[in-house]
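A single protein chain has been omitted; all remaining protein chains appear in their positions.
Think of it as A and B in the order they're written, each chain with its own count starting at 1.
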Amino acid sequence: MNTATMNLRPLFMPRTHETTEGNKTGSWRYLRPRYEDKTSPCSAACPAGEDIARIEMLSAQGFFKEAWETILRENPLPGVCGRVCFHPCEGICNREGFDSSLAIHTIERHLADTAARNDLKPALEKLASQPQKIAIIGSGPAGLSAAWFFTMLGYACDIYEALSEAGGILRWGIPEYRLPAPVLRTEIGRIESQGIRIFTGKHISESELNKLRGNYSAVFMGCGYSRSTPLGVSGETSESVKDGLEFLRSVRQGEKPSCQGLSAVIGGGNTAVDVARTVIRLGGKAAILYRRRRQDMPAFAEEIAMAMEEGVALHELLAPGAIEAQGDQYKLILRKMKIEGQDKDGRGRIVPDGDKTSEVTVERIFTATGADVAEPWYNPPSDKSGAITLSHCQIKFDKGGIPLVYGGDLTNVTKNVTQAIASGKQAAMAIDTYFQQGRDAIESRLASCRVGDGLSLSMEVYMQGARRLRSSHIVQPEEINTDYFQFEARVVQPRLLVEERTGSFNEIDMRISANLAIREASRCFNCGLCNQCDNCYIFCPDVAVIRGRNMEDRHINFDYCKGCGLCAAECPRNAVTLEREGL
Amino acid sequence: MKRVLEGSHAVAEAVRLANVQVVSAYPITPQTHIVEIISDYCAKGKMNAKFIPVESEHSCLAALVGAQSAGVRTFTATSSQGLALMHEILHWVSAARLPIVMVDVNRALGPGWNIWTDQTDSLSQRDTGWIQLYCEDGQEVLDTTLQAFRLAERVNLPVMVVLDAFFLSHTYEPVDVPEQKEVDRFLPSYSPRFNLDTRNPYTLSPLVTPAFYMEMRHDMALAMDEAMTCFAEIEEEYAALFNRRYGSVEAVTCDDAEIILVTSGTITSTTRLLLEELRAKGEKVGLLKMKMFRPFPVEAVCRALGRAKKVAVIDRNFSFGAGGVFAQEIKAALYKLPVRPTVFGYIAGLGGRDVTTDVLEEIYIKTRETDLPSQESIWIGLQEVKYAN
Partner (left out) sequence: MQIDAYDREYMCSGHVGCAGCGATIAMRLFMKAMGEKTIMVLPACCWSVIAGPYPQSAMKIPVIHTAFETGGATASGVRAALDMKGDTETSVVTWAGDGGTFDIGFQSLSGAVERNEDFIYVCYDNEAYMNTGIQRSSSTPYGAWTTTTPGQDWKRLRKKNIVEVLVAHRIPYVATANIAFPEDLIRKVQKAKSIKGSKFLHIFASCPTGWRIPSDMSVKIARMAVQTNIFPLYEVENGVHYTINNKPKEYLVREYFKLQGRFRHLTDKDLDQIQEMVNEDWGLLLKKAGERS
């Protein structure tokens, strides 16, 4: 008898037969994590509210087309802004405190140039067609932006442009070396390809405007400022003092006005600097005379620096006093100013420094002290009764009830290209809300599209895109876990040497390679935005972070999450929020 | 084939014939010959096994826990201090239900250092859940070791085969060593009921709460009970092949005995000689050899001792504060009988002191001449101590 074949009694011994998955440790939790994308400070600072963290994330992953489309959702002119915007985004970038801010504008330009070079067609969401037609007066950044966004919202648009080519200040004001015409044409071409009609060489008079109102359901006034303000001193004539903006326009039209000798440029804004640098390129010498100090100049600091590299002289604390003709030249008498205390805007308050004056003899004088409308009726009426005043535009209703929207430089507090683009977007949102829900809904509807806590609005949010789920909390630098980043130098965008610059109107800043663009975009912290780095997944002690099939989304398995908080602590970019359980 | 082997060598032969695959060893006199011979066999290829020269006895048995759990037949041997050091793991092995076979060469525990035979080492491990089988001679050693593997693997409890130091381990005797083919018919290759296998993973010996622990221990108790009957069956099979059997106890002329001497280990051989002499003189004396100590063969003991008037248990061990271990267990076994013999407990031979026929005769006479034992435990052969201060 072989006992080996007999039936053995079952063994009850310490040997497992289940996993611990029956033990729902989620019951231990008193804090609960949640994936919550938040607002990056750059996107809130961008007047157009671009989703910058996401743009950089997509660029770093090599998804240039998708990154470019992300820009276009909020800004139709990346090729322009990547060159001429004053990039407040970079000023507030959280990486500045770590090593250096991200070269956001360099990447934006790279994306636009890449799209242009490859003739990419964007795939963007558009709402259903609406019966109303919109008329837009002026094809500057405000008008182009308004047309773009109205079209996204389903409206047919016609733009009326007085000059021979569209673009406004982009074509006729900003010099070629900052914004080449071919680049602008490509951008405008894309806007036109959405079905927008631009009628160039069509100047609209006040009476023609009234006729227009019969054919359209709304009108956007984006005529801008095309006249420099006069100096208001004795001896000022159309001969002795040239309009700075007029000068820039003629150069952009291909003329080469004589710039022999020394030109004095009065003013401290970008126009003054543009005029001075244009004079240099036309073979002349230029001196900027400004009544305050260099640090008070509204012009971009980088532009001022480049101007001085190119040989432009800068004389501070000098205000124009009087002009005396002296044959072919002019004697410019200047009053010396000094700083006493501070103005309301924080700039030093200037007062005349006694009776001190100085003189300079020049070939010509340019005024670039400010700008104004070409025709007075461009401005929004002073009687605001019944009007809606928003941050970047004003809406007036005529007796027929048709809204007339004033935007761009006409209404913006800060007058620059990106603020103009924001103005066009705001106008489109406001009018669409007016048509769909009525006047009273405008304020709250627009408020719900704010990016973070600022004035910028998001069209993606307005159109119920994914961005509407984002928290408006703006990520602070201390909320970034810098343990996951190494010091890395900011990309240096190559630039023409001074000698190469002053000899022509060639574009100064040169392009970068895709390699460098990706490397720079990878420096972005992606504040508040999950970029699938998987730290949460790697460090979860309870295997409670589940990744979606495409590895794009993550969620927490609350059956097991003990609320330790490691996912939130180790998320480099504050994309995980930890809150008390039960709330 | 009959050979003249010392007890240690008989163990080694049994281990070889059992196709043990992993042996771990730490040297301690007088176990050393066992592991030396096995090491030699492994080196020469006579045995196809891995020999792990561990760094302590505790590690020795722990290594076998690992090896046996991974699904191979294992073996080790130790003694005295080594067995004591292994104590924690002895408990572990049995509760882990690992059928490990280990030889313990009964040696006295120090201090003072004493390498000679004494049963206290193995008996003080009586609660650890190991089956304990005591051997009298070289042949029994070989046979019992082979049977131990069968028994252990049948009930999933470890088996300790016990030899006397020097008297058995180092004494040469004729031993019939069976052929491998014959042993293979008795002892097939190891087929584990559970083992560590990446194709079927589970965890062994995890945390067990009060909710389950008692049942696991109860299962061990049932297995220990089963071991009693299994041993008998296994002996039958062995006898059928090799014509030798021993029984859990062996009763010699106990039927009409008035006094029965109870012994274990090599003292049994000596007692057999005395028995012949006494019987020749007409003394109504019997001998009960205890082979199986765990599980304790209560029924067999009652059957053998029940009708005697007196029982003299010879313990070559001592449980301080109680008495000789065999005496205690026998008293407990006899307790249920309505009529039971008077049990005399004798302590002899501690630390290897010789237990001769004279010593045994003294024990017999003392038992015969007194109605009741003068003390709980009667120490035999104590000498006057000098220099105690």
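In the analysis below, contacts are C-beta pairs under 8 Å (C-beta built on N, C-alpha and C of every residue); 3 or more make two chains touch, one makes a residue touch a chain.
As the structure is a prediction and not an experimental result, all values here were calculated from the model.
Student: One chain isn't shown here. Among B:60, B:157, B:300 or B:343, which residue touches it?
Tutor: From the options B:60, B:157, B:300 or B:343, the contact with the absent chain belongs to B:60.
Student: Touching the left-out chain: which of B:52, B:155, B:187 or B:330?
Tutor: B:52
Student: List the residues of chain B that touch the chain left out of this view.
Tutor: Touch with the absent chain occurs at residues 21-22, 24, 48-50, 52-56, 58-60, 62-72, 74, 88-89, 92, 196-198, 201-209, 212.
Student: What residues on chain A make contact with the chain left out of this view?
Tutor: On the side of chain A, residues 14, 16-25, 28-29, 483-484, 533-535, 538-539, 541-544, 547, 557, 559-560, 562-566, 568-570, 578 touch the unshown chain.
By our rule, only the chains that are shown with their structure count from here on.
Student: In whole angstrom, how far does the Cα centroid of chain A sit from the Cα centroid of chain B?
Tutor: Taking the mean C-alpha position of each chain, the two centres sit 91 Å apart.
Student: Spell out the residues on chain B that touch chain A in their complex, using ranges where they run on.
Tutor: Counting only chain B, the residues touching chain A are 95-97, 150, 154, 156, 188, 191, 193-194, 202-206, 208, 215-216, 218-219, 222-223, 226, 230, 233-234, 236-237.
Student: Over in the complex, which chain A residues touch chain B? Could you list them?
Tutor: Going by the criterion above, the answer is residues 1-4, 8-9, 11-17.
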